[in-house]
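Rest of the complex left out; these chains stay put.
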Amino acid sequence: MARVEIGQQLGMSPASVSDLTASLLDEGILVADETGESGAGLLRGRPKVRLTFADTLGSVIGVWTGFNRIELRLVDSAGRNRASRHIERPLRNLAAEELMDVLAETITAFARETGAPDVKAIGLACQGYVDTRDGIVAWSPVLGTRDIPLAAGLGQRLGLPVLIENDASAMAFAIAQRHTELRSGRTACLMVGDGVGLGFLIQGELYRGARFGGSEFGHVRLRRSGPQCRCGGRGCIEAFLADYALHRDAQLIDHRPAPTVLIPGEDAMDAIVAQARAGDTALSGLFREAGEVLGDAVSILIQTLEPDHIVICGPGTRAMDLLRPSFETALESQTIPELRALATIQVVESSMDLLTEGVVMQALRELDYGLARLKAA
Amino acid sequence: MARVEIGQQLGMSPASVSDLTASLLDEGILVADETGESGAGLLRGRPKVRLTFADTLGSVIGVWTGFNRIELRLVDSAGRNRASRHIERPLRNLAAEELMDVLAETITAFARETGAPDVKAIGLACQGYVDTRDGIVAWSPVLGTRDIPLAAGLGQRLGLPVLIENDASAMAFAIAQRHTELRSGRTACLMVGDGVGLGFLIQGELYRGARFGGSEFGHVRLRRSGPQCRCGGRGCIEAFLADYALHRDAQLIDHRPAPTVLIPGEDAMDAIVAQARAGDTALSGLFREAGEVLGDAVSILIQTLEPDHIVICGPGTRAMDLLRPSFETALESQTIPELRALATIQVVESSMDLLTEGVVMQALRELDYGLARLKAA
């Protein structure tokens, strides 16, 4: 965190911030990072003048809940990754209370087993429409219940502050922390993976809509009468591009035995990509179609939001070489050239790790500001 | 079989036919059916003046091969159904020789266990493009190999004549035998079930194309960028209407546990239909979309073939009440009214039984003509 950011957030003059940080450095709460290197942990703040919190001020646990798995990550107050865990667990059929019980137990066990020191907060990211102010998962394609008060429910069970976020927004936040230039202007991050989501940043801050959520861009209907989507609609962007969609269609082409899970793992997806790269006509066709949809989707973002930056990220970027030809053709054929020319388009290869990183960073930032506010008071 | 038909087929004058049939009645080969009733067996020939073969002249076995099952039926020379059997057996992964071994064993066991008297011929129907003259399955969505010489291969193994046919053509033939009026003019039978197929009859005889096959109408692409089809294409008629397609999409909506088979059984389909009838919005949407595709498909048939009759048949008719509103809207909205007015449109509820009936009837007819030719010589 740079001094200027602290100042902006707290509404303090640079001079007051300098006084405050000097005091915090003295007390060992802040540590000056002279190297400018990012080290093994998370990248927080701008290079050059960097102050990090000491790693002894407690830790934060980041959680991602998917259709049938939970990802966990333990990070210390300096932003260093201390432990992570992948748990296979079907969540879809749980009622709201059960879901919160399961998550609380899982988090507690993870903290105990990793010897997590002084956990200060939980950050949780999930697919779907998340009311970030009230901490409610209004709707999620991977949960069977609607309007789950997840932040309050988990908070009560764990006795800790819980921040929840849409997963694409969390990843967008994490990426913008790593890539400084994405924090100026408007940046639209399209995350492709288990689903398709959008995190939209204006000057580095997440755009918030009417209910403090992010968008559900992945469920925009791009092809009337297209393939079925998990949301109940048809022809959504996600129904072409998400791992589950590609896997579903690949399975039909190959007449493979039916899978035992609806959501494929990384190995299954790698196998499909490898087979398409090896020249399988029908599987190549899947990626050609998906690439066309990706091009149309980015075209919509460009023509609706006039962004400075487009980022394509998430595990789905593993097949970017297969998606690219039809992606570019679709994008060029349909976008006003003057608008197209405005936006940089970057592909950031990124696993689901970046999700938990993103939500941890958001939680840490809240803690930082809370701490700074306390000191400043 | 009516005398006039025998005459037409053999190129004999009515008088000569009368002499011949009198002789065959004397010998007990033909039996006059005075009732005009169809009895328990198959309907063969026109009502009124009916001659049937005696039931002591041997029998025929009809077979249908699906993705993971085999249907068998034993019929005597009078057209009466004697036994039938349903066998679950994955066929898709078998090589051509293995497939023919399995089928030969299955048929032999069935004949033995049912005490089939003096089997004269085998009729076999399957999905896909079937060269009926040379007895070759050129391509089938349910078989892993192409260009299988099924008639010759099975014939050698069983020592019997084997007739093979596309399954929708077999069903069309069976239906036309039951419904006299469908044997005059042009009749397009759209079979909806495991897949979607077309049997097209001109004056009661199956239309044959360049390779003596039927059509692959189910794989007409109706919606570019539509759902994935088993043939490797996208947006085929089948990819909306076939049981496997409806089941695949229903499963995604419900997030049910994954099935252990790709092709759903009758129970699974009934459950989906019941849930849609009970008002489930997303499932109703599936049938609305499928109905629209059915309307477009029938419109293509009307505008391409100018038929006198359209028949919608097969197990998929179980949900005709759910399909009908959007079917009719699509049909009306897109078809030249003058052409639309020409064709009667009938729904014939029909299980897969009708398939084996159809192929048995074709085999019996071949035998009949062979026998009659022999006698006439």
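Structural remarks
Letters A and B mark the chains in the order given here, with residues in each chain numbered from 1 onward.
Here, a residue touches a chain if its C-beta (ideal position, glycine included) is under 8 Å from a C-beta of that chain, and two chains touch if they have at least 3 such contacts.
Owing to the predicted nature of the structure, the values given are computational and were not obtained by experimental measurement.
Here 2 copies are displayed; the structure file describes the full homo-oligomeric complex as 4 copies.
Throughout what follows, only the chains that are shown with their structure count from here on.
Centre-to-centre, using mean CA coordinates, subunit A is 52 Å away from subunit B. Note for the complex: subunit B touches subunit A at residues 67, 92-93, 144, 223, 225-230, 232, 234-235, 240, 248-249, 251-253, 255, 258-262, 281-282, 285-286, 289, 292-293.
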